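Some notes on the structure that comes next.
One protein chain omitted, others in place.
Up next is chain A:
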Amino acid sequence: MRYLPAWELQKRIAARVMANVKEGKEARHTLLLLEHYPVFTTGIRKSDYTPEVEAQLKSTGADFHRTNRGGLITFHGPGQLIAYPILHLSSFSPGIKWYVCALERTVIRTLRGLGIHAHTSPHTGVWVGENKICALGLQGRHVTTHGLGLNCNTDLQWFTHIVPCGIPDKGVTSVTQELRRETTISQVEPHFLKAFAEVFKCQLVFS
């Protein structure tokens, strides 16, 4: 799915969740799982990325969008599992700090189920050794949007055009690279859904 329509969808769902909460109705928190066409995105600290940088990245054939999430520049594309949880945070735990940790824990559990030992670091995101396997970038104090991107069989060459999340001297990796065998989003998804339900203590209802 292209980035902008996905973002529009998130905003619509977030508005609905917010309205539900205000009216005292069931919040209907939602988890969106999808895959993007190649796109580079930046967070609110957009001045680090000039029009020249934008043009250079667009010349690779990817889209480029400046967003309202936290975090710096990253890449999304085929082979990367994207999860956008649109939650009314207070229904779970009111802190963004807690939410970031909960998402990181979810990914670590997911990877454990696949036989990969991953960890967190002061840099946020989920790491395997010195390489980042999953990036996080969020928005919203009350209802959350944006989320995470977990590299399954992403073409990691795309990341060579940027300093991912503004962290130099560190690399990127994927489930495929770590397991040394092709692993697709469909194979990772069930582990992710199970981990998410466990960490966020919720039931998943599929529509």
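Here is the rule we go by: a residue touches a chain if its C-beta (ideal position, glycine included) is under 8 Å from a C-beta of that chain, and two chains touch if they have at least 3 such contacts; residues count from 1.
Keep in mind that, in the parts below, contacts and distances are computed from a predicted model.
A single chain of the complex does not appear, and UniProt lists its protein name as "Glycine cleavage system H protein", one of "Ribonuclease P/MRP protein subunit POP5", "Glycine cleavage system H protein", "PIGU protein" or "FAD-dependent oxidoreductase domain-containing protein 2".
For the options A:Leu31, A:Leu57, A:Ile73 or A:Leu150, the residue in contact with the chain missing from this view is A:Leu31.
When the full complex is taken into account, the listed residue touching the unshown chain is A:Leu87, out of A:Val21, A:Leu87, A:Ile133 or A:Val175.
Shown as candidates are A:Thr41, A:Thr110, A:Thr124 or A:Thr183; the residue that touches the absent chain is A:Thr124.
Counting over the whole complex, chain A has residues 1, 6, 9, 13, 28-35, 37-38, 43-45, 61, 68-71, 77-79, 85, 87, 90-100, 124-125, 136-142, 144, 155, 157, 185, 193, 200-207 touching the chain that is not drawn.
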